[in-house]
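Input: a single structure, listed below in structure tokens.
Only one protein chain is missing from this complex, and each of the others stays in its spot.
Order of writing sets the labels: A, B and C. Residues in every chain begin at 1.
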Amino acid sequence: MTNSRRAGSVAAVAVFLAAVFVAIPLAIAATGRTDLYYTLSSVALLAIASGGVWLTFYIGRINIGQGAWALVGGYASAVLVTTYGWSFWLSLPVAGLFCALMSMLVGLPILRLRGVYFSMVTLVLTEVARLTALALPITNGARGITSIPTPGAIRLFGVTLVPGFETFANRNAPFYFLSAAMMTLCFAGLWRLVHSRLGRLFAAMRQNEELASSMGVNVPLLRVVAYAISSFLGGIGGAIFVAIAQSIYPSSFTINDSVNFMLNCFLGGLGFVFGPMLGTLVLYFGWDLLFQTGQYQLLIYSGVMILLMLVLPNGLLSLRWPSRGRP
Amino acid sequence: MTSHSTVRAGLFGLASLIALAAAAPADAANPVLKVGFVGVTSGPAAAWGTSNVRSMQTLAEWWNSQGGVKIGDKTYDIDVVTFDDQKDPKRAIAGMEKMAQEGIHYVVGPNVDDGAAAVRPVAEKAGIIYFPYAFPKELYTKPASNAVLGMVASYQSGPAIYKYLKEKKGVKSVAFVAANESDPLSQRDSGVAAAKALGLTVVADKDTYQNDTRDFTPVLTPIVKLNPDLLVLSGVAPANAPLLIRSARELGFKGLISTETAQDAKVLEEGAGELANGFISVGGASTPAIRSKAMEEFIARYTKKFGEYNDESNTKVYALQYIIDTLKADPKAIDSVDEFKKTIDGFSAANPYLKDESAKLHYVGDTSFGQKRQLAVPLVVNEYKDGKFETLFVANVD
Amino acid sequence: MTAPILTVRDLTKRYGGLTAVNEVSFDVQEGEILSVIGPNGAGKSTIFKLISSFVKPTRGEVRFRGEVISGLAPHVVARKGVVRTFQETTIFKGMTARDSVIVAHHLRSQASLAGFFFGTVAARRDEDAFARSADEILEFLGLDAVGNELASNLPQGHLRALGIAIGLAADPKILLLDEPFAGMNVDETRQAVERVRAVRDRGVTCLLVEHDMAAVMKISDRIVVINFGVKIAEGTPEAIRADDKVIEAYLGVEDETIGL
Partner (left out) sequence: MEQVIANGLYLGAQYALIALGLTLIFALMNVLNFAHGQMYVLGGFVVYEVYGLMKLPFVVALIAAAATLAVLGAVLERFLFRTVIRRSEREESTMLLAAGVAYFLDAAILLIFGEKQRGVRKIVNGVFMWDNLILPWDRILVAGLAIAFIVAFILMMQYTKPGRAMRAMAQDRTAAQLMGVPVAFYGLVGFALGAMLAGLVGGLLVTITGVNSGIGGPISIKAFMMVMIGGAGVVGGAIAGGFILGMLESVGLTVLHSYGDVTYLVIFIAMMIFLAIRPNGLMGKPWG
């Protein structure tokens, strides 16, 4: 990377951080639109899950099953918090790791599938997750888990690092900062991953798995690793969502969500790490913006989606960097 | 180039659509009182929310055309603000946030369990009273206090129906079938409990179907073999009821069929024809036998505005009526949900939709929830016959 | 004579009722160029996939320095030093030639994948070493001028060389070359032959599977001839040239490829 490009990247990151953590909260405070905190938290959380889907795209798999892991992560956190009395903060990484672990077991056989077959089997996986949640006693079946407490304070050696969320006047603000921070962290990790050797190996696998294995790359293992990271992100997104809703049902994440996660990646652009972030912002926020249009909402929303696809078939981010094909 | 002109034409169409939609109501003679709706008006469950929204819009338009509603010493025009949550609890939260942002304190919906549970934190924090069409008791029992159940719950109507059928029709055995989704399964479980409590034999309580099922013959084949006296379609969507009835009858099922949810006569007639005769459901709360002139005018206006009436609106007309009448009883409640909650306990007003002039609007729910968090709407049990519902009996909750 | 680097014993592969390869045995000596030839459909490419372990044998085995490698996963075999190349259509289309070769250095990395993620000292040292090695390999194969071209834009001749470059990057003890001369004209073939010799001179044993008899005769130390999945001859180019069974097998198909 040349120095000028490095400086450019640093500036871009600074602008992004300033926008997310300073400008947006200030703008919300100035306009009084506190409802945007929730909308933007949703965008951040869905973007995290979509980022996971993007990573599976990156190894050449069309993943329409992220809803399953968001649901599993959500339930894992909810069960740990309500049944076992864990702190939300501890349950969050554990939920993510649980998803990663489970997805390794599931991924080992299904990642052998390619193309539409993988897509469809992951689509079925979403439904399997929902039906499992309906059938299991620990998830409380059809009744779901409700009245989940909000995240408490984090204290280390008597010092309060993060105050309990119930102490905030507007409960959406702390969730916004949590979600935005997690999104920043996850995408920074994703960016680093893609630009490290592992990312290049993933790209090599996407382009040709046989060639990659001929040069000694353990393709089945790396596929599972990518899928586990992807599911980890799904689980994290799901778990924070559950904390916001303070409830989870088998239908909290469905096939529609799985499809949307995938669409976010397409819309942002598959060639760009930050594609899913932008895609989620446009698709999710777009729906919200159109809410005034009443019964025509879905019609306009889908119309815009089709137009975007016609104009920018390689994703929104391809607008700036025409067909460079680099992440 | 063709693709460019397509794009341009599309954009133009879109712009005109947005303009069309933006050119909404408000000739601002009166101050506007906004009432919200958050629920599902698209996708497979669109019918539920649509009947809500349309009842609210019809009623608001009617009142506004008469010069508005007088609450305290001011007269308001009613504006219905709707949000389609696509049956997604995450969207439902966003919708409730929007309502809070608009300064709305009274919201009808959501239509399903998960959405109703998800919006609870927002509603309580933002001071919104909401009227879900979802049955989980946690929503209405303490410490929850901002939700008011908008209809009769299945665990209230079920026992009444089974008792009637046991005593009047000699039903001894009963089978349940439900979609494998939260709401229907919960309703099935409460139905099974109610049937067992009455001493009925439950011969099937585990049969489910996927929401993509269009042909119910395979689902019903094993159940019909058990030959129960009564087949209960727990929490059945209006779209599926005629299909289930038709499949059961065509398989030779001779017993009774019932459900605890409201249905639409036209849908039953088109979907099952005379096979649906004898089907027992909880009717909309203002069926022809008991409805007043006002209700008939409401139906006429609804039909004129939207082309076709939906029998579910017999029940769904009530929520907005209750909100406004409660506000009339205590104008301070317009900005204060706490006032509203206080007023609930002693509230009573005439029910304009029933012939019976002694009928009152009031809040109930002490038995089920330990506090008054349910709209009192008549529990009307119907039997379908040749395109119409005939009232079997009317009961009251509590 | 030292112990062979690769031994193939009774290698058999059946697809349903069809026997593609039947009890083939031969040895590859360290430092030699050995070619497996045969008419179209003789089972050459199956043998190739069996040795590189992309296909599991029905019976028989392949040993590398005495260790059984048949049946192992392809990447494990590659790790041991048995590396295959592909024909020119199998490349990383979206990468530049140089990037492809750098990625192919995977097996030489000292740092762990986590190390690469966090950018440890070892990882950076690896990255530098890979880049240097890649440049060396590209130059060695005459690809230094096109290193920054997208692989999908390269002409066929360069793609063949790139295939070998990717193979070399994995630091093989024995390189398996899949039809390295297929579809080439006389001039290109001559260059390619030079390339394979140069690879052998780097100390890498070469096993070729090839159809082009003339080139094979020129380059090979020894030749194994397969027909209908069975080994029909083995020996030096001179011996093969004189073998009646070979002539018969090839005459039965298309005589101009024999190059006699």
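Here is the rule we use: a residue touches a chain if its C-beta (ideal position, glycine included) is under 8 Å from a C-beta of that chain, and two chains touch if they have at least 3 such contacts.
The structure presented is a predicted model; accordingly, all values stated were derived computationally and were not measured.
**Q** Which shown chains does the chain we cannot see touch?
**A** If we consider the entire complex, the absent chain touches A, B.
**Q** Of the residues listed, A:104, A:153, A:289 or A:309, which one is in contact with the missing chain?
**A** A:309
**Q** In the whole complex, not just what's shown, which of B:193, B:251 or B:294 touches the removed chain?
**A** Among B:193, B:251 or B:294, only B:251 touches the chain that is not shown.
**Q** Residue by residue, what part of chain A touches the chain that was omitted?
**A** Given the touch definition above, chain A has residues 62, 109-110, 112-117, 119-121, 123-125, 127-128, 131-132, 134-135, 255-256, 259, 262-263, 266-267, 270-271, 295-299, 301-303, 305-306, 309-310, 313-315, 323, 325 touching the missing chain.
**Q** State which residues belonging to chain B touch the missing partner chain.
**A** Where chain B meets the chain not shown: residues 2-3, 6, 41-47, 50, 180, 185, 204-208, 210-212, 214-215, 217-219, 221-223, 238-240, 242-243, 250-252, 264, 266-267, 270-273, 307-308, 310.
The rule we apply is simple: only the chains that are shown with their structure count from here on.
**Q** Under the touch criterion given at the top, what is the topological distance in steps from chain A to chain C?
**A** 1
**Q** Can you tell me which chain lies farthest from chain B, using the average of the Cα atoms as each chain's centre?
**A** The most distant chain relative to chain B turns out to be C.
**Q** If you average all the Cα positions, which chain's own average lands nearest?
**A** A
**Q** Rounded to a whole Å, what is the gap between the Cα centroids of chain A and chain C?
**A** Roughly 43 Å separates the two chain centres.
**Q** Measuring centre to centre with CA averages, how many angstrom lie between chain A and chain B?
**A** 34
**Q** Can you compute the centre-to-centre distance for chain B and chain C, using the mean CA position of each chain? Integer Å is fine.
**A** Here chain B and chain C have centroids separated by 71 Å.
**Q** Return the residues of chain B touching two or more other chains; collapse runs of consecutive numbers into ranges.
**A** none
**Q** Along chain A, where are the residues that touch chain B in the complex?
**A** Residues 33-35, 38-39, 42, 131, 134, 141-144, 146-147, 150, 170-172, 241, 244-247, 249-252, 254, 256-257, 287-288, 291-300, 303-304, 306-307, 310-311.
**Q** Help me check something: in the complex, which residues belonging to chain B touch chain A?
**A** 3, 6-7, 10-11, 13-14, 17-18, 20-22, 24, 41-42, 82-84, 86-91, 93-95, 97-98, 100-101, 112-114, 117-118, 120-122, 125, 136, 138, 180-183, 185-186, 189
**Q** For a test of understanding, state which residues of chain A touch chain C in their complex under the given definition.
**A** Result: residues 192-193, 196-198, 200-201, 203-204, 207-208, 210-211, 213-220, 325 of chain A touch chain C.
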